[in-house]
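Only a single protein chain was left out; the remaining protein chains are all shown in position.
The block that comes next holds chain A.
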Amino acid sequence: MSEILVLVEQVEGEVKKVTLELLTLARSLGTPAAVWAGPGITAEAKARLAEYGAEKIYVAAGDDIVDHVVAPKAELLAQLVAVKSPAAVLVAATAEGKEVAGRLAVKTDSGVITDAVGLGEGFVADQSIFGGGINVHARVRRGTPIIAVRPNSTAPEAAAGAGAEEEVSVTLSDAAKAARVVERVKQEKGARPELTEAAIVVSGGRGVGSAENFSVIEGLADALGAAVGASRAATDAGWYPHQFQVGQTGKTVSPQLYIAAGISGAIQHRAGMQTAKTIVAINKDPEAPIFELADYGVVGDLHQVVPQLTEEIKKRK
């Protein structure tokens, strides 16, 4: 079967879950080959990639790949596309992953599909558009299909691959080195998972009422090992940092479980979370549109319901 390139997402040498999902997906359509872009690959990371089916691991270890914005990764992938003629290239549909996909598409004269939530025979992608109102099947007609797949689109399943390592050397063009990363600033976020990748997201909205009260949302998130999100009403009010905003102009999440507390469920919010597999809503307004989406809803005051839920989860652990 043809090779399918999977661009690895990693944090300090640890392979992110979305990459394991992409390898799992690639296995159903071809032979997965992982692409490690930058320094810092470890024996554990290689073992992890092989465990989830990578037959090959292409490693381009140069510092210059990560010292410049996006373009080097696209050049690396373009080189591999030219040499290996893969059936497709899969990247995570993160903000940066989509940018890599976009540049790669231009370089290889190939079509690109972003925010796929499923991928089938012939690389036909499932997309959910207009705030979840319409389901679309889309495909690439020209070149090598380049697909950016949303985190949590498939459950990662281990199935060992050979994990044969192959070093790749890539000579970057001057254009690829035009934007230089001069400093990386890590902001303390504690132990919570990254919002767009988290399997569970707990979000708070207008009903939370204040910045202080977000501790109630955080408490539930921590009991579930979840990420914290917020509606635009909450971020606009300054109750929670706006990089945690879930919605049309903020982050799009597609978790296994989404808990919306004190969020009415306006279309702009739904656009950011409607592909969640299971949705739980807590809101004191029984008419709130969020209940139309909810698999389970509690009509009540979140300040009573959420702490009780948190306690109950801790008790049952």
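Note that in this section a contact is a pair of C-beta atoms (placed from the backbone, for glycine too) under 8 Å apart; a residue touches a chain by one contact, two chains touch by 3 or more; residues count from 1.
Simple rule for what comes next: contacts and distances are computed from a predicted model.
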{"item": "Absent chain [UniProt protein name; select from \"Arsenite efflux ATP-binding protein ArsA\", \"NADH-quinone oxidoreductase subunit E\", \"Putrescine ABC transporter permease PotI\" or \"Electron transfer flavoprotein subunit beta\"]", "value": "\"Electron transfer flavoprotein subunit beta\""}
{"item": "Residue of A:A82, A:V136, A:A164 or A:A211 in touch with the missing chain, whole complex considered", "value": "A:V136"}
{"item": "Which residue of A:G62, A:G102, A:P156 or A:G209 touches the chain not shown here", "value": "A:G102"}
{"item": "Missing-partner contacts on chain A, residue numbers", "value": "11, 69-71, 74, 94-96, 98-103, 105-107, 109-115, 124, 128-143, 175, 178-187, 189, 194, 196, 200, 224, 242-243, 245, 248-250, 252, 256-257, 267-268, 271, 278-280, 282, 286, 291-301, 304-313, 316-317"}
